[in-house]
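The complex appears here without one of its protein chains, the remainder shown in place.
Chain IDs A and B follow the sequence of writing; residue 1 opens each chain.
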Amino acid sequence: MKPRLTLGPVQYFWDADTKRDFYARIADEAPVDTVYLGENVCSKRQPFFDQHIEEVAERLTRGGKRVVHSGLAEVMLKRERKSCADMAEQDMLEIEVNNAAGLFHLPEGKPHRVGPYMNAYGEETIAWMVSKGATHVTVPTELPGSSVEVLAKSAAELGIGLEVQVFGRACLATSARCYHARAYGRTKDNCQFVCEEHADGMELNTRDGQSFLRVNGIQTLSHSYVNLFAEVPAMAAMGVTDLRLMPQETDMVEVARIFDDIRDGRIEMAAAEARFETLNFAAPLSNGFWHGEAGHRRITAKAAALA
Amino acid sequence: MLNILPGPLARRLPPPSELPVPLLPLQPVFYRIVRRVAAKHPELFERLGKHQRTDFIIDVKDFPFALHLRPFPPALILRAVRRERLPKHQAAIAGDFRTLLRMLGAEEDGDAIFFSRELVISGDTEAIVTLRNAMDDVEGSIAEDVAEMFGPPGKAALARLNAMAEGPNSEGDSHDNG
Partner (left out) sequence: MITGDVVGELVCPAGTPASLRTAVDAGADSIYCGFQNATNARNFPGLNFTPRELAGAVDYAHQRGSNVLLALNSYPPAGKFDLWREAADLGAELDVDAYIVADMGVARYISEKHPDRRLHLSVQAAAASPDAINYYVREFGVKRIVLPRILTIPEIHEIKAEIDCEIETFIFGNHGLMVEGRCSLTNYATGLSTNMDGVCSPAHLVEYVKDSEGNMSTQLGGYTIDRFGPQESAGYPTICKGRYCNEVQPDGYYAFEEPISLNLSKLLPDLMEAGVTAFKIEGRQRSRAYVRKVVSAFRAAVDDVRAGRDPKLADLVALTEGQKQTEGAFKTKKWR
C-alpha cells in the first residue's frame, strides 16, 4: 500500500507572515496528504501564530490536505497546561499529543494522534495508547528500521496509522533551559525571541570546527538532514502508512514532489538523489538511526548490502 | 620513587626509573600477587566480563619497568616488562606509584583520581572503565590484601608507602571515617 506524505509542524520560529505564505504554497502546490500545524517547541511563540491557525487550516483543507493540530512537547507552566487542556477539549481539529499532560486532559476514549515526543518505542506502549483512543502514532526519530518493522505489523493489527520522519533535522533533545537564549547571555524568561534569528537553527560546531548540532530554543537538533528517500520502498513494504517531512529552510514543495515520485515508483533513486542535490541543502544527509548506526552517518545501499 | 637509600649513595645512582633492574626475579612475586587477588576477590574478575582477556599495561612512571596485566583467571598474567619492549596490549594506564597506590586503596574516590590528569589513559577506554568499576566492587583494600601476603614487614611497608603517597598536602584523615 502506498504510504501517505505528511508535513510535520514547523519547529523553528518563523514569523507569522512567513508561515502563512509557506502554508499557502503548500496548500496549492505540495503533493502532501496531511499537514500538522502548531507549536511543539516553545509556548512563548504560540501567541504569534495561534490566531492564524483556523484560517490556515481552512486554506489547507481547501487545497485537499488533512489538517492536524500538534501540541507542545514540554509542558510546565500554567498557560502551557491550559493550552493542552483547550486542545484536548476542542472538536474542530484532529490533534497530535506530545506530552503526558495532553493525554491527561483527553476525554475518555477520544480519538487522537500520538506524536514523536511521546516515546512510543514498543508494541506494548502502542497497544496501551490505542486502548486509550490513539488512532495514529509517529515513532521517535532514533528508532531503527528493524523495530519499525515490528511496530508496523502491530499497527496494522490494531488498525492504526504508523508514521516515520523521512526528511529534516532530527530532534535530539529538549530541555527546560533555552540554549538559544543562553548563547546570547539571556534566560528563557527574557529571551527577546532571539531564536527568530535562525530560521534553520543556530549552528553548534565542535572546537575543531566540525559541524555537529543545531540549537532551536529549548531544542537540540542534528546538523544533518535525515533523508530516508532510499528507504521508502522498504518502508512501504513493511507497512509504514505515513512519511513525515519536517520543514527546513529549503524548497519543501520540491522535496515533497521528489518523495511523491518515489512512493509512486516514477523515479529511480539516482535521479532522486540528483534532484535533492540541486536543492543545495545547508547540511549533509544522514540515515544512521534507521540503520541502527550513529545518527549522523549516511549508509548507502552498497554498504547496507554488505552489512 | 622511594628514598630508601642514604642520600650520598642515592645521588650517585641513576634515577630509580632508569635503574637496570633484572626482571626475572620479580616475576614470581607478581604472579603470586595476582593469584592471591583472584582467589580472594573472584567477583572482581567476574565483573570484568569480556575484559578478562584484555591486555593492560600499567606504566608506573617512577619504576624501572611497566606491568603487564591480563586478568583471565584460567591464565592469569601479572609480570614486569620493559618499557622499550611492551607486549601487545589494548589498554594502558600511566601514572606515578603514589597515584596508582591511592587507586588501589578504598579510601579515596577513584573517579577524582581517575579523571584528573594524574593518570594518563590510552587505548580501550571501555576496558579501563570496566576495570575501575570492577575494582570498586571489592570489599576492603586490594593494597592491604597484597601487603598481608608479605606478613608484618609487608604491612609496615604499606603503611609507610601510604603515608608517603598521601604526602604533605593530603587531607590526612582518610583513614578514620570508615
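Everything that follows uses one rule, which is that a residue touches a chain if its C-beta (ideal position, glycine included) is under 8 Å from a C-beta of that chain, and two chains touch if they have at least 3 such contacts.
Predicted model only: the values in this text are computed from it and were never measured.
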Contact with the hidden chain (one of A:Phe49, A:Tyr179, A:Phe259 or A:Phe276): A:Tyr179
Sole contact to the chain not displayed, among A:Gly64, A:Pro144 or A:Pro284: A:Pro144
Option touching the unshown chain, where A:Ile53, A:Val68 or A:Leu213 are the choices: A:Leu213
Missing-partner contacts on chain B, residue numbers: 43, 47-49, 51, 106-112, 115-117, 120-122, 124-126, 128-134, 136-139, 177
Chain A residues touching the omitted chain (full complex): 73-76, 80-81, 84-85, 99-101, 103-105, 117, 119, 121-129, 132, 140-144, 146-151, 154, 170, 172-179, 182-184, 187-189, 202-210, 212-213, 215, 220, 222, 288-289, 292-297
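Definition applied: only the chains that are shown with their structure count from here on.
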Chain A-chain B separation of Cα centroids, rounded to whole Å: 53
